[in-house]
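For this view, one protein chain was removed and the others were kept in their places.
Let's turn to subunit A:
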């Protein structure tokens, strides 16, 4: 086996037993990145020198007997998280030269744990999109079929993990941006409960929905990364001061008596691909064979989730993106001599079409005369969506559903039809609106060989039960062991 193919927990054992060094492991991953980057397009910035320095420091630390499960492990980071001294572009022209003066909370935690950062990976500009086609830097391709999208917005993270161009990655999820690309690339991705992981240093898209989480080759690695990044942070006023459990203790195979909620509304969605439906039904059956019990639950406001989300998220985005005016950071149109002209020209040249579309939509929804009809109404419906989940979790422990209605589609297929693209997020958005955790685990393949993901959703701060269910399912089959033919 090549070193770059290892999972985090496999590599940890080899590092611990001194069978390999972090420098060997990191070199193997960097060579893999350089070999495949032209084909996959996962990375915006490859941090060869920094990675090798960190790997050397990790080896020194290990030789002193000082190591954590992440010491010496090469990880990629979505280019939306601030990395001190390492360019952070958000895949936008407006930030193409931005070098943060500080590390995001999660990066501080990874560095403290001794992890190695291989670079910053591609995404939809400012995390807006479901395909990674909205990157202003490059196109990322799905490692399972290079003509297809990897999903988005954490498409670079998902592709880099699936193509063994890192051992694990961090992404962010505002409406499904970790779970959906994880599903399309056949890996594990988790969006934790809102507030479980600090957003300090995560460039804001929609602040009440954004959450950082891991994308990994298997469930065990997901638990390991969750252990490293979770926890209270005084720099994020929405961070929840709640003790963090050891998530690896959840990795048990006994799910006897687990009550699984099946939301009937999810199966009434138009456009649900029969192959996705079949794979998810197969997964539900497997859970029943393992001793779980299915109960019907109702998420009555499911049909309004997309509309509510596409009012709330652009509204928050339009406000958050007001800070890019070409004065304090980012690029500036130097030709304009009048300040308003400079702002307008800088922003128009700096933001891509999807970002501008959402700024316009959000500004419209928040403007005088429309606020109550749009933002106010959507915020009330968000309350109803949260109540649906609260009621559902009174009769079940976890909820199972598809992640996306279809497997990955071809690049360019839906570029000019934003509403159709927005509807492809229908199964993932509600977890963000309700603040509950959700994850994607591989549950099958289409006849074209494209991965299909199963979504597991849990109640607030119940990541442990989700991981237990995901681990049991994963260990009952071999979907997580399959690799794209690259």
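Basically, contacts are C-beta pairs under 8 Å (C-beta built on N, C-alpha and C of every residue); 3 or more make two chains touch, one makes a residue touch a chain; residues count from 1.
Here is the rule we go by: contacts and distances are computed from a predicted model.
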| item | value |
| --- | --- |
| Undepicted complex member, UniProt protein name, chosen from "Bifunctional protein PyrR", "4Fe-4S ferredoxin", "Aspartyl/glutamyl-tRNA(Asn/Gln) amidotransferase subunit C" or "Solute-binding protein family 5 domain-containing protein" | "Aspartyl/glutamyl-tRNA(Asn/Gln) amidotransferase subunit C" |
| Contact residue for the chain not shown (choose from A:78, A:191 or A:301) | A:301 |
| Contact with the hidden chain (one of A:4, A:194, A:287 or A:393) | A:194 |
| Hidden-chain contact residue, picked from the options A:14, A:52 or A:240 | A:240 |
| Candidate in contact with the missing chain, chosen from A:33, A:51, A:283 or A:342 | A:342 |
| Listed residues A:54, A:118, A:157 or A:318, member touching the removed chain | A:318 |
| Where the unshown chain meets subunit A, residue by residue | 97-99, 101-102, 193-195, 208, 234, 237-240, 301, 303-304, 306-308, 310-311, 318, 322, 325-332, 334, 336-345, 347-348, 351, 353, 356-357, 359-361, 363-364, 367, 373-374, 376-384, 386, 418-419, 422, 433-436, 460 |
